[in-house]
Each structure stands twice: as structure tokens, then as C-alpha cells.
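Showing chain A:
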Amino acid sequence: MSFAVELKDVRKSFGKTEIIRGASLQVNAGERVAIIGPNGAGKSTLFNLISGRFAPTSGEILLNGERIDGLKPYEVNRRGLARSFQVSNLFHRLTVFENVRCAVLWSMGYKYAFWKFLADLDDANDRADEVLEMLKLDRKRDTQVMNLTYAEQRALEIGLTIAGGSNVILLDEPTAGMSKSETKRFIQLIREVTEGKTLLTVEHDMGVVFGLADKIAVLVYGEVIAYDEPEAVRANQRVQEAYLGSVLAEQQAAAATAGA
Partner candidate 1 sequence: QKGETVKVAWIDPLTGLMATVGQNQLKSFQFMAEYFSRNNPAGVKFEVIGIDNKLSPQESLNALKSAIDQGVRYIVQGNGSGAALALSDAVTKHNERNPGKEVVFLNYAAVDPDLTNSKCSYWHFRLDADTSMKMEALTTFMKDQSDIKNVYLINQNYAHGHQVAKYAKENLARKRPDIKIVGEDLHPLAQVRDFAPYIAKIKASGADTVITGNWGSDLTLLIKAANDAGLNAKFYVYYGGVSGTPTAMGAAGEGRVYQVSYNHYNMGGEVAKIQDEFRKRFNDDWYTGATYHAFALLSNAMAQAKSTDPVKVAAAMSGLKFKSFNGDVEMRRTDHQLQQGLYIARWQKTDAKNTYSPENTGYTFVPVKYYEPYVSSTPTSCQMKRP
Partner candidate 2 sequence: MGAARPAYHFKPYNVGRWIIWTLYALVLLVSPMIFTSGLSMTMLSQMGIAIIACLAYNMLLGQGGMLSFGHAVYSGLGSFLTIHTLNMISGGTLQGFPVSLLPLIGGISGLFFAVLLGWVTTKKAGTPFAMITLGIGELVWSMSLMFPEFFGGEGGITGDRVTGARPFGITFGPQVQLYYLIAVYTFICTAAMYAFTRTPLGRMLNAVRDNPERVEFVGYNTQMVRYLSFCASGFFAGIAGGLGALNFEIVTAEVVGAARSGAYLLFVFLGGATFFFGPIIGAILMVVAFVLLSEMTAAWLLYLGLIFLFMVMYAPGGIASLIMMNLRVAAFGKLRRLWTSYLALGGTGAVAVVGAAAMIEMVYHMQLNVALGPELKFMGATLNAHSLDSWFGAVFVLITGAALFEVSRRAFVREWSRIQEEIELEIRRREAL
């Protein structure tokens, strides 16, 4: 059986600096994996490589056993992988509803159709409304995105990612900038919408990490130094040194495990 996502000794350099130095990772279908690591370790870069924004310098990336490295983002997306961005990346002059609908059109097979009216595409419209409802954004359905609050934009960012029904979802710091209670609600939401799907997420908030992940991968200086169950990672000496090892992280993690 092939893995949902598999990285084989992936490397990426920008100019002379090598940012990803041979990362390997295997994610089973249906697993939730959190990627943690210090700032600049290359987490977002790794996401960029997987989602096709950059091509790796060397190594292989496989999605459900098929090689996808070097493909364009849209080609990767069409093979069933969607991602969110660390900084909200939306269609700011369109309404909330239109944003979500744009994200479902391709996956519903409408492609570049100019012989069909959007209003008649019941399945796409229903799906978009369904997503909005899940995100609790149905109230803002017809608001232009640029008028949304930060948290709403973050929510929509995730909405766009999951709307297309991709089976592999990549979330880059989905709860950044949110307050505690919102974060909680969000974890819940993410759990719901990614039920049965493969999820990779980058987070610095240990609360989220331990609340969400089945497995944790620790990325330091472009290498995966640990990949295991949360508790095992937490106990890992190297991880402690490189990343956690702080009162804050301990507290957050403890709170999450207690709550969960």
C-alpha cells in the first residue's frame, strides 16, 4: 500500500543556501500529522514543495504513490491535495460565498466552462453553502472578503482549502493570531472537516499540536529529526533541546492533553 504523502530525501536550495536538507516523511492516509520546528526550519517551504509552489532541487515527493514533484500547483491540486497559507491568501474583492465557490468549481468538474451558468450549478452552490455553514460564516455569505475580520479571514482560508474535497490537506499555522477560545473552536472545526482525510499541519501552539495530531514530525534545519506519537516526541531529548524545552510549551501541551 502506498502512503498518502511520501517524501524521499527531498532537498531544496535557494541560491547557495540549502533550506531543506534531505527530508523524508511518510504519512498514511487518514492520519493527522503536525509539523513543528523552530522558525525558519523550513516548514512552510516544505509545504510549498509538496503543493507545487516550488520544485524540489532533488528528491521525490509522492502523493498516493504518484510522483508530484515538479508539477504545477494546479496539477497537484487536481490530484487531490489542497493547502492553506500562513498569511491569508483570498480573493478580496469577491464575496465570501464566491470565494468558496471558486474553490469547488474545478473539483466538481466545471473547469473552464463558459457555457454554463453558475446559478444553475446546484451541486457547487450547495457545497459552497455547506462549507460556509460549517465555518459559521453563513451570516457573512455576501460580504466582500476585504471587509472581514482577521479571524473570519482565517476561517475562510481554511474553508477554501477544504471546500474542494481534497483528500490531503495542508494547513500552515491555521490558528495564528487567534485567541484561546477561538483556537479551541478552530481545532474542533478542523477535526470535523478533516474527518477521514489526511492532514498535515504546521503549528507553533503546542496546545493545537497536541490537541490535533496523531503524529508529530519535528523539522529542524531542514531535516526531520523526529517523527512519532505525540508523547514520544514530547519525551525526545533532541526535540526538547531544539524546540520545546520551555515552560510555555510544556504548559500548553499539558493543557491540551488534559482537555482532550
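A quick word on the picks: all candidates are chains of the complex that A comes from, given by their letters.
Following the convention adopted for this analysis, a residue touches a chain if its C-beta (ideal position, glycine included) is under 8 Å from a C-beta of that chain, and two chains touch if they have at least 3 such contacts; residues count from 1.
Remember, it's a predicted structure, so these values are computed and weren't measured experimentally.
**Q** Which single candidate from 1 or 2 touches chain A in this complex?
**A** The single touching candidate among 1 or 2 is 2.
**Q** Within their complex, state which residues of chain A touch candidate 2.
**A** 51-52, 72-74, 77-78, 82-83, 85, 89-94, 98, 101-103, 105-107, 110-119, 121, 125-126, 129-130, 133, 139, 160, 164
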